[in-house]
Structures are given as C-alpha cells and as structure tokens.
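For this view, one protein chain was removed and the others were kept in their places.
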Amino acid sequence: MGTIDLNADLGEGFGNYRMGDDEALLGIVTSASVACGFHAGDPLIMRRVCATAATNGVAVGAHVSYRDLAGFGRRPMHIAPEELAGDVLYQLGALQACAKAAGTTVAYVKAHGALYNTIAVDPDQAGAVVSAVCAFAPGLPVLGLPGSAFLTLAATAGLRPVTEAFADRAYDAGGHLVPRARPGSVLHDADEIAARCVLLATERRVTAADGTDVVVDAGSICVHGDTPGAVAIATRVRAALGAAGVRLAPFTP
Amino acid sequence: MGTIDLNADLGEGFGNYRMGDDEALLGIVTSASVACGFHAGDPLIMRRVCATAATNGVAVGAHVSYRDLAGFGRRPMHIAPEELAGDVLYQLGALQACAKAAGTTVAYVKAHGALYNTIAVDPDQAGAVVSAVCAFAPGLPVLGLPGSAFLTLAATAGLRPVTEAFADRAYDAGGHLVPRARPGSVLHDADEIAARCVLLATERRVTAADGTDVVVDAGSICVHGDTPGAVAIATRVRAALGAAGVRLAPFTP
Amino acid sequence: MGTIDLNADLGEGFGNYRMGDDEALLGIVTSASVACGFHAGDPLIMRRVCATAATNGVAVGAHVSYRDLAGFGRRPMHIAPEELAGDVLYQLGALQACAKAAGTTVAYVKAHGALYNTIAVDPDQAGAVVSAVCAFAPGLPVLGLPGSAFLTLAATAGLRPVTEAFADRAYDAGGHLVPRARPGSVLHDADEIAARCVLLATERRVTAADGTDVVVDAGSICVHGDTPGAVAIATRVRAALGAAGVRLAPFTP
Partner (left out) sequence: MGTIDLNADLGEGFGNYRMGDDEALLGIVTSASVACGFHAGDPLIMRRVCATAATNGVAVGAHVSYRDLAGFGRRPMHIAPEELAGDVLYQLGALQACAKAAGTTVAYVKAHGALYNTIAVDPDQAGAVVSAVCAFAPGLPVLGLPGSAFLTLAATAGLRPVTEAFADRAYDAGGHLVPRARPGSVLHDADEIAARCVLLATERRVTAADGTDVVVDAGSICVHGDTPGAVAIATRVRAALGAAGVRLAPFTP
C-alpha cells in the first residue's frame, strides 16, 4: 500500500516558554521540522529535539522563518532577497551544528508561517530561499505546497521538491487549502483526520469541502504539534495508516 | 625569523550599522575573527566578510559571544554552562554555513568581549565553550589568553590551544594585560605598536609598563579593527613585520 | 485583624507564548506586577493585564528586568548603572502608557528575577534602579526584600519602601529565604501555604525550616502565578486570609 512521511513542526518553545509536546510527537512522526531561533526555538531546544530525533530515527528538517520572534513568524515581511537568503542560510547552519552534535544532519528544509505562504507565490522570496538552500547543500530536499513557486524554482535549481499535505486542513474543489479565516477550514475530529490521511497516503485523494474528491499530491503529511489534542490526533493518524498497511518512513534518505 | 599570524575582530556591524573597515583590514590581517550575530554581525555581513577572506587567503574564525546585542557582548553574564554551550554551538554553525557558501570554513574559535575575559578564569563557562567547540569540530584550534582556564581545558579536550597577544595593549611585569581602566593601558602610537609586534614575533618578548622585558607567548597577534586609525596601525604593523623578515601566515592549516 | 496585599507576577507571556493564568489571578490578588517586555511581556499582553487589573481594582506595578528575553531575566548581568537606569526607565514608561490607556497607572515598582536578587545586595545596581524610579515618579512605592540594599537606598531617595514575603518559600531561622537549590525551599501544599500567609498577615511571623518562629515583615505577600496549581493555591490563600478576618487591599493608595 505504499509509504508516507508524517512531519510535525517541533521545537517551537523559546527560553522559558514551552510549546507542544516535542517528546511525544517525536515518538509518532517520521520527520521533524525544527524551529531555528528566528520565529521560535533556541539552541538548547534545538539540540534536544535533534538528539531525540536521532535516537528515534526521525529525520530532521530546518523550519526556517522570517526574523520575527514577537510575531512567531506569522507576519509577512517585504524583505530584500539577499537579506532573506542570508537569514535562511544562517538558520540552516545553526541547526546543522545542533544536528551534527546530536549525530544526525539537516535532511530537508521547510519554510514556516508567513514565509511558507509568501514563497508559494512570490518568486523573489522563493528564489532567495532556494539560493540559500543551494549554498548550504546542493540537491537537498525541500518541503512545500504543491504547485508553489518555491517548489518550481527549487526543482529548476537542482533541489528535490517534496509536496506537503495537511492532515487537519480543509481543501477546496481545486485542491487548494481553504483559508484559515473561513469556518470549517481546520478539522478537529481525530477519526475524520485519520481517515483523510489514509486516503491521501493510499489514493492521493482528499474529500474537498464541497464533498467532491480532489487529487492532492503529498510526499509528506503535516500533523500539527501545538494544537490541543495534537498528540492524540497524531497517534490516531499513525495507527490508522498502519492499519491500512501504509508504511511510515521519512521522505529523505 | 619565523612566522606570525595577525588577527582582527571583523564583521562587527549590524543591519544598518557599520563598524570598522572590514575590507581594508582583510587586506592586512591573516586571520579574521568574525562576529556571529550575538554581539554584532548579521548574515549578510558574515557572508561578505567570509567571501573577502576566502578571496584574500585570510583564515576565518568564529568570534562567539554572549547573546547581548544591546551591550555588544561586553557585559559579563552568569549563564548555565549548558545554555552557554548551546549558544556557542549555534553561532559556530551559523558562521560555518556562511563560510562554506563562500568557499571557506571556520578554522578556529575565539571568544568575544566579556566572554573572552570570563573564560580566562571561570572553569564552568570555559568548559562550556570547549564542549561546544568539540561538538562542532574535534581538534579545532581555539585562540585565547596565555595561561587561561579556556586554553588549559581546551588542550585537555583535544582542541589545539593558540595563545594571543595584543598589539596595542600594555603588559605588566608579570606578562599580564594592564586593565583597560588604567591610564596607559592602550597604546596609540603606530610606530611603538609596530616595534612591539616585531619583538613579540621575533623574540616572544614585550616591554612591560615598568620598562622590564617579559616573555609573552603569541601564536597570533590581535590588531584592533574598530578604533580610530585602526587601518593605519595595522598597515604599519604588517610593514614592520615584513621589514624584520617575519612571514605573515594564518596559524591554522 | 489588619490588612494585607497579595501580589503576583503577571503578564509573563510573549507573542505566541502564554504563561500562567493572568485572568484567574487578577480575580484573586490585589496587586499585579506586570512584565514590561524585557524578560517577558509584550504590548498587547501589557494592555490586556492593565485593563483587567483596572476593572478588578487591582493595583498595577512595573515588574522591571534585565534585557534578557532568552534567559527570562534570570541570569545575573554586570551592567553599568547608567545603562541599567536607562533600561528601567524605559520599561516604566512603556508600562505607564499601557496602564494609562487602560484607565489606571503604574502604582509601584518591583524588580524581576536576577535583578531582584542582585539589587538586594549590590548597591550600584540598586542605586541605578532607585534613580530610574525617582526620575519616573518621585515618592513611588517600591517592593523588595526586607533588609535589602534596594529598599534602604529607596528610602533614602524618598521612595516608599514596601517589604515583600513569599507565600510558598521556606525561610531559615534568620528570617531569610532558603535558597531555591535546597530541598524543601519551595512549599507545594495549599493548606500549609495558606496557613503561613495568615500567620504572616496577622502576626508578622513565619515558621522557619528548623521549626522556630521568625519575624518576617511583609507589606505584601507574593503568590506565584506560573507554577502548577498556582490559581488553586492563590484561591486557598485568599480564602484563608478572609476567614481569618484579614482584609485584602493594595498597599498603594
């Protein structure tokens, strides 16, 4: 029945602040997108998450962001491509040192929050992130929205584009995410979410908000790490995938 | 007549702020201790300094600091060793990504400001920096004060300790730096500074504040990059060393 | 049976991060020491806490700190008095604007974390905080440790020193706090904590760790806002004080 990767955004605490249950999720997912200190994350948290990921065979990805701790990286910024490329390269290196110290390595890159959304459509910022990843490690896998400017430019630049679907987000009939502001854009029922993940993993399909089935390509499925019930939902998703005969494994080598 | 390394602390601007003349000094020194973003430095500046250093054959070192941009890393902080090790590792990785993108590598580590002084005497903080460097790159050279706790612990941990002297600082009869608060602790005459550097490089001696000669071991001589006349002084030092038959070369391979 | 003030350290979230249950505690305490953005707190949180405090008749105090978000203000810093005074004045003004917008005012000042402990014994830093408060509002009440350098200097400078006791901390036979590192330094039993608060409020006494009774002067009792069970403990303390006939009221006019 094939193989799928489950990823979660982890290490999103900072200093005295905690967010999500990193330890529990690192026992469920196969890839961890680790905050690198610009929207969340600090060196101690980064080392700890990398260490547990290494122990558990979870792949480590760099969850890079705008420099915006106060806004948790959720505020779009108009930033010169050269500056953005520098910020991304800096974060990649910082996480790589933590990963290496933990016996693992940065195996992929995913943008966070506002940067994730912006590089789906803005070729200048997308190109800046691509150039930073190329400077860091040519050929590295990058995770992004299907059809995004980011994945297109990444492919052209010789990186390995990997598409991502969201376990708990509603899709429209065109296969796009329903904006968060709309009612019903986020699903909360663990059984429903788990069933969608099985459909995604086995048939590359999802039931859209209007009831029709749409094709959604997903090299990885993102489960949320910081919502109430996150661990319970991720656990349910993993169990359902296993019961359906889907093998869980990182999309990275 | 032997070989000596000249190092300067570079890349100490931030965002819109500039400090020192990095370009000019990268034409004079053989090693550049590059700020990593915690007391100064930003990703663009780090990349630019690394690129010019690579072009000029200047070795790149990581100038790691407490996290204190507002205080320029000059305010001693009581920080848990685990936190300090994390902060240092983070900075090392960030600079390494910039260096690698510029075709060079982080060849040594030097602490900045208050951290430099603290790890000369505080074994807990010194050990934290040593552990971070070991986690980053076993055997890496580290630059520090002769007789410091940092160099002692570094040697024990298998790192390569390299002693540093200061071109423009007064020494006492015991071979220690005269504290900055004392009158006459910093020299300003380019010819006098150049003559001291020649003596340091050729005879491992310096004339102390009381007129006596003391032995000062120096694997590298630090010239300042941000003082008025910094470029003129460094130029004079380099010329005097050349005239005395001293070869200038990085202390790193 | 007299009157006592209950204070808690509130508004300690930042951006996307939450800490403690500000709303609940603002229904229990009579004074709120509000984080001002240097160790925790952001403008939205500050406004919200001030607004609820104003509605509930809770006095607003400025909980000023070193500039150390990554360390939550818990790391002692050697900082020049002039710089520290500037940082404190800045925080006081920022909170005052939030308080004024909410129809209230900064009625007292309390230092946070490492700064609280340092100014108990360091006259330079204590004097810097005192000078900032005097520049902000001559005669303002300040909350601190009995016998501290801070309260002594504050009194001399014409501020109004107010002593603070801690509901859940063990005291030694000399009337000093048992250091946090020691076993038993923090109490967890709500009934025991409540009984101590009644003794403090009615007889200015506390039972020390060795079983003897010691005099502890307290113009205000601090209940913690961010520990597990904080709300339950504070509720129990308030109820016990009420049952003992102690009136709860801010120590400020």
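For reference, chains read A, B and C in written order, and residue numbers begin at 1 within each chain.
Just so it is clear, a residue touches a chain if its C-beta (ideal position, glycine included) is under 8 Å from a C-beta of that chain, and two chains touch if they have at least 3 such contacts.
Please read all numbers here as calculations on a predicted model, not as lab measurements.
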Options A:D21, A:E83, A:D124 or A:E192, residue touching the unrepresented chain: A:E83
Given B:I4, B:M19, B:A111 or B:A190, the one touching the chain that is not displayed: B:M19
Contact residue for the chain not shown (choose from C:G27, C:G86 or C:G147): C:G86
Candidates B:A70, B:A155 or B:A173 - the one touching the absent chain: B:A70
Contact residue for the chain not shown (choose from C:R18, C:R47, C:H78 or C:H176): C:R47
In chain B, positions touching the absent partner: 13-17, 19, 40, 42, 69-72, 74
Residues in chain A touching the chain absent from view: 67, 70-71, 75-79, 83, 114
Residues belonging to chain C that touch the chain removed from view: 37, 42-44, 46-47, 82-83, 86-87, 89-98, 100-101, 135-136
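One rule holds for everything that comes next: only the chains that are shown with their structure count from here on.
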Type of chain B:chain C copy interface by residue overlap (half), same or different: same
Approximate Å spacing (C-alpha centroids) for the pair chain B, chain C: 43
Residues of chain C touching at least two other chains: 70-71
